[in-house]
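Removed: one protein chain of the complex. Kept in place: all other protein chains.
Moving on, here comes subunit A:
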Amino acid sequence: MALYILRRIALSIPALLGLILLTFVLSRVVPGDPAATLAGDAATPAQIAQIRAQYGLDRPILEQAVIHVRQVLSGDLGNSIFSGRPVAEEIWQRLPATLELTFVALFLATLFGIGLGLVAALDHNGPLDHLVRVVSVGGLAIASFWLAIMLQLQFSMEWNLLPLRGRLDVALGQVPRLTGFMLFDTLAAGRPDMFLDALRHLALPAFTLALPGLATIARFTRSGVLEVLQKDYVLYARAAGYGRFRLAAIYVLRNAVTVTVTQVGLLFGALVSGAVAVEAVFDWPGLGTYAVQAILSADYKALLAVTLVIGVVYAVVNVAVDVAQAVIDPRVADQ
């Protein structure tokens, strides 16, 4: 098992190196001159040239690529062209907000997706199955930004039940930053009231982000369970007198979710990109709003760094998914 995990980690290294190079190439093919943007509207050509030299933009492209890779590997993501501050620092400030949102969304999507999928499969072609189908088609069809605004209108403006935007009510004060995860930091600071407030702030954006993933997971779980129910070992277990609940919820589901787990890994990528829109609507101070800002100001340093960080997180999540799969199905690691 340990060997299997090491192998999985080793396999993700070339992918990450490729990503570093790819982000570099991308930054050179997109239109827009960052030196000109930085110098401002009134800059003279001489000033622009000076800025270009200052950021190394005038060197040969291959040399720039090598410098780029070396810097990234040493943790230096460069300074933001927009704010002048180190990009790594700015991202470090915002990454936990996005991770907290996506992880909570992923948790909701997985929990309810698997639950609904199981219910649908056990009631194959029955009313519950149809209901779940409607929910999952709807979940995939509804655009996140529209849903986000509708939820805000209803829950925040109309009923005044949940906060409209942000991560925390400023009136409650602040907690010292330990991890950047509000759910953790508020508890660590001994402020359960702020923990609840953080949860209330998470509810709408997390639900919005989770819905498409929930739909996907429900569909995969349903078909997985239906397939497993046909297996000889299920018939055997029934003949041997397994309990109905144990048979469905444990014996069948564990086999069925091996496919679902792979989906969860792929889904994470969709969640992070979905977070850009959701963060914008809910004014969530995460990587998504940062990326939008970087795009608008042609801050290519910041954009490269965001892409890279998302890539790393994606790789980590996929290693975790591989490990989870090996834990669920012992045959995976033995192959």
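Brief remarks on what is shown
The rule is short, and it goes like this: a residue touches a chain if its C-beta (ideal position, glycine included) is under 8 Å from a C-beta of that chain, and two chains touch if they have at least 3 such contacts; residues count from 1.
In this section, contacts and distances are computed from a predicted model.
Not every chain of the complex appears here, and the one that does not is recorded in UniProt as "Oligopeptide/dipeptide ABC transporter ATP-binding protein", selected from "Oligopeptide/dipeptide ABC transporter ATP-binding protein", "RNA polymerase, sigma subunit, ECF family", "Insulinase family protein" or "NADP oxidoreductase".
For the options A:7, A:85 or A:254, the residue in contact with the chain missing from this view is A:254.
Per the touch definition above, the residue from A:157, A:239 or A:296 contacting the chain not shown is A:239. One chain of the complex is left out; on subunit A, the residues touching it are 231-233, 235-243, 246, 251, 254-255, 258, 328-331, 334.
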